[in-house]
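The other protein chains are all here in position, but one chain of the complex has been omitted.
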Amino acid sequence: MTDIQHKAFLFDATRCIDCRACMVACSVENKIDMDKTRIWVAGVGLIGQYPELKRASMVYHCMHCNEPDCLSACPVGAYSKRNDGPVLYNKDKCIGCRYCMNACPFGVPHFDWDKGLIDGAFIDKCTMCPQRIDKGLEPACVATCPTDALVFGERADLVKEAHARIQAHPERYVDHVYGEFENGGTSYLILSHVPFAELGLPNLGERPVKDVSEKVMEITIPFALGWGTVLTGTAVAVHLLNQKKAAKAKKVEEEQTEEAVK
Amino acid sequence: MPNTLSRRDFLKVGGAAVGALALSEFIPPRVAEAARVSGLLDSTSSGYIPTMCEMCVWRCGVLAKVEDGRVVKLEGNPGHPHSNGNLCPRGQSGLMNTYDPDRVLTPLIRVGKRGEGKFRKASWEEALDVVAKNMLKIKDKYGAEAMIFSSTHNLSQVQFENLLNAFGSPNYGTQRSLCFNAMIVSNLMTYGMEEPDRSYENLKYIILTGRNLMEAISTSETSALSKAIDRGAKVVSLDPRFTKTAAKSTEWLAIRPGTDSAFHLALLNVIISEGLYNAGFVANSTTGFDKVAASVVSYTPEWAAAITEIPAETIRRIAREFAAAAPYALAHNGWRTSNFVNSFQTERAIGVLNAIVGNWGTAMSAASGEESGGLGAPPQPAYPRISAQRLDGVPWKYPFVPLKIGVFQELREAALSGDPYQPHGWFIARQNPAMSLPDRGRTLQAFGKMDFIVTIDIIMNDTSWFSDVVLPEASYLERYDPLNIVGDKAYLRQPVIEAQGEGKSALWIYKELGARLGLADFFQYTDEEDYLKQQLAPLGVSLDEVRQKGYAQLPGESGESPELNWNTPSGKIELFSSSLDRAGFSGVPQWEEPPAPKPGQFYFLTGKVAQSTQFGTQNNQLLHKYSDEPRLWMNTAIAKGLGLADNDLVEVASTAGKIHIKLEATQAIRPDCVYLTPGYGHLSKGLTTAYGWGASDSDVHVTYTDPISGSQALSQTFVTVKKI
Partner (left out) sequence: MKMQIAINRRLQVSPLVAVLLTLMGIAFVVAMVRYIYGIGAISNLSNSYPWGFWISFDLFTGVAISSGGFLMAATVYIFELKQFKPLLRPSILTAFLGYIMVVIALLVDLGHPERIWYMMIHMNPTSVLLEIGICVMTYLTVLAIEFAPVVFEGIKWQKFAHFIHRFIMPFVILGVVLSTLHQSSLGSLLLIQPAKLYPLWWTPILPILFFVSAVSIGLSMIILESSLSARYFHRGLETHLLEKLAGVIPIVVGTYLIIRFAQLGLAGDYKYLFSSGLMSVLFWTEILVGSVFPLVYFSFRKNRQSANGLLFGAIVVLLGMILNRFDVSWFAVRHPDPLTYLPTFMSGAHYVPSLPEVAVSLGIFSAGILAFGLAAKYLPVFEEEEPHAEKL
């Protein structure tokens, strides 16, 4: 799974100073409305009692899953995953059902609650700045980060880099790279000094959450055909049985009538 | 100030409005055309233009992305040593200062009462005539010294100073006494320079005394500290609050406010008594070691423990660790988290500490400074002789404070008392004393004593709100400024878009005003580009080339800095300052007991957040969007004891005044302190984003001035907090 060849982010919570330059950069780069955002701070903030304190916060945006659940869930195929990493959303196909928001285990896609039919209410989420990475630039959030808490590169390299950082300072990190395997692997890899739950990250298995529902969908059509056949068979059988019964009853009746006549 | 643009959409709308304006006036787009000629923009007026940030005074290099005559994004310039390709949130949001719907786009002349906010639009001709007429009237009636000139650290300040010197007033106010006078005067006394350069490259040990670098971001320095931490450097953070810097530090010491100098004196005690100092460096490069050694004998860790509430063992350990890590160790100059009248002594102790362990040349080096560096300047006649005393007491009351720095709060006090004389006019450029000076009530009273107030700014700041004339400046993305020297390069701030409305550069405003004041000879440049060409003349570089690269290479000593050279009377690092001694102050750093809050009172602390700079960025919608609501921090346990909960509205009262603010119960502060992010609680209703948000620390701050450095003791305000 680590040999997936595409771009990814590596976020290091020990480096993040919660300055929010990434958020401003994203808002400007992507011309996000003043009351919306594609990127936010998650985490419990302060942990502990004065004076034994820690700070737990992370920059949160789309994880760009290797196997995106939003993409699986969307009834009209408005999501796509580019070969080089970005999970993209196409507003021209969207019907506004918001199933993707339910599907995403990270709660990433968000919706234009304030837009009516004329403005058009759509989903929005981080795009990995394709307009920048196509030109060889880093995504806006990464480019501006003053402490290199966010870096961008080939996923395979970043996985190595993440493990190297843990090895270099085992006392500093939780010995785990979140997103290396979580939910089928994500393109947003996270290093932390506090348990990942305290950064607001869900506890996920190695298979994406869409796994079961996709398996169920795979057997749906065969099941429908089979079930249709069974029902047809039953209907025919019942009908024949009833006809036979009716015929028998008729026969009995006729015999009785005959007997009576006799 | 009509504001018909909706907040949400205005990133989009702004462009249309600017476009419409440009079209309607049929002015050829000079900026875009020039940029096209120099190859920065393509035929659709799109591309990147190198310039310089002005969201704080760090001045990061930026690459402004321009599309069709609009700046759409700012990137850190990878080639600039202050940004290294990164920008902080303020830098990123800079274009929202330019596209702020609250921008003042024409000169304004007051029509209502002061503070009513009623202005009428005026032409530049009329506005400048009114300003010149009033200034000359005051000069004729009371003398030039009756005009106060104040301006905050900025690149056109050289021409601001030119204006005030030519006008003939000694009364020059900067914001520095509200910020770091203690540090600067201490460094001048110890090292003979305002602020030695710091290098984090190989540091193993860093003591931060109230230096909140992770929130008070100076991009490259913050970045360097972060990298040092990544590398494994040990960082000790002294701060009554668990700041974001403390969170990144190896060790956080929640020191009692006002006692930093006791901590550092105890470090000196341990290092000297245990012989851990660098004897060779001390002998060769410093003077007065013996006097210091004798004076710190009584400052034992046990003594300091009782004062600072930091265990003696911890102090002793840190002293040993620090000395062991030297010369790759740095005790960083404090800034202002706990500023007291004894802060000068703290700064001196830190200066001495760095010196005796021999950190010079590794962690610290001679400041490269911002002096002319071989640049040219327009010719000008000699300034008139000024005989009047300065109102702020420099140097007659504050002999050690440099003239260019001054003691700003004393200026205001003089305006109120009329002692030594009464000022009658106030010329304010890009400064907001209504927010920055402590005890706002007194500042507003001082405004009332003025016959005439004129301000220059890009928005209707709180001081402009009380002005008679407001002159609209072009924003930093719309104008040229004089070159800025960093290292061996002179960096350029150049316009990346046309100035909106009738905004003009400070260079233009001072020149035009100078002409009307009969001082045209002092402003011998035809326009901004001519000014820059005169600056560049000795270098033999064309302005076009500089515009394209964003900087000019300076000649001379590149790389290696000259001999260790301290501009002190002895030519060495002065551990003992004979100048201070002669003036009747202690020549060695010493403990001075600061006042402490009475029972029921709290230390009132202020500090920095990464999403605002001082008092000028709160109206930036992007920063507003990503800022936390300013609330009064109080330790959770104390709040509980007082029956206060998160978001309760409380009254915070000092002898200066009171404010109402929401409470934030937090573990991240000492129980005897409360904290408020400064810069909020704006008075100007012309700031539609910031108005009504938070409360102003300056309503509560009490004015105390350090007699040596002139520094305002910002943390020496004690408050009571009660629920309302």
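All chains are identified by letter, namely A and B, in their written order; residue positions are counted from 1 within each chain.
Simple rule for what comes next: a residue touches a chain if its C-beta (ideal position, glycine included) is under 8 Å from a C-beta of that chain, and two chains touch if they have at least 3 such contacts.
Remember, it's a predicted structure, so these values are computed and weren't measured experimentally.
Residue A:103 is the one among A:19, A:65, A:87 or A:103 that touches the chain missing from this view. Interface note: of A:43, A:139 or A:179, the residue touching the hidden chain in the full complex is A:43.
Considering the complete assembly, subunit A touches the hidden chain via residues 20, 35-37, 40-45, 57, 60, 69, 71-78, 93-99, 101-103, 105-107, 110-122, 198-200, 202-205, 209-210, 212-214, 216-217, 220, 223-224, 227-228, 231-232, 234-235, 238-239, 242.
Keep this in mind: only the chains that are shown with their structure count from here on.
Our note on geometry: subunit A versus subunit B, Cα centroid distance of 46 Å, whole angstroms. By the touch rule above, subunit B contacts subunit A in their complex via residues 7-12, 72-76, 85-89, 91-93, 95, 214-215, 217, 219, 222-223, 226-227, 229-230, 232, 242, 244-248, 252, 254, 610-611, 621-623, 625-626, 635-637, 666-671.
Subunit A makes touch with subunit B in their complex at residues 14-15, 17-21, 23-25, 27-29, 31, 33-35, 37, 46, 48-51, 53-55, 140, 143-148, 169.
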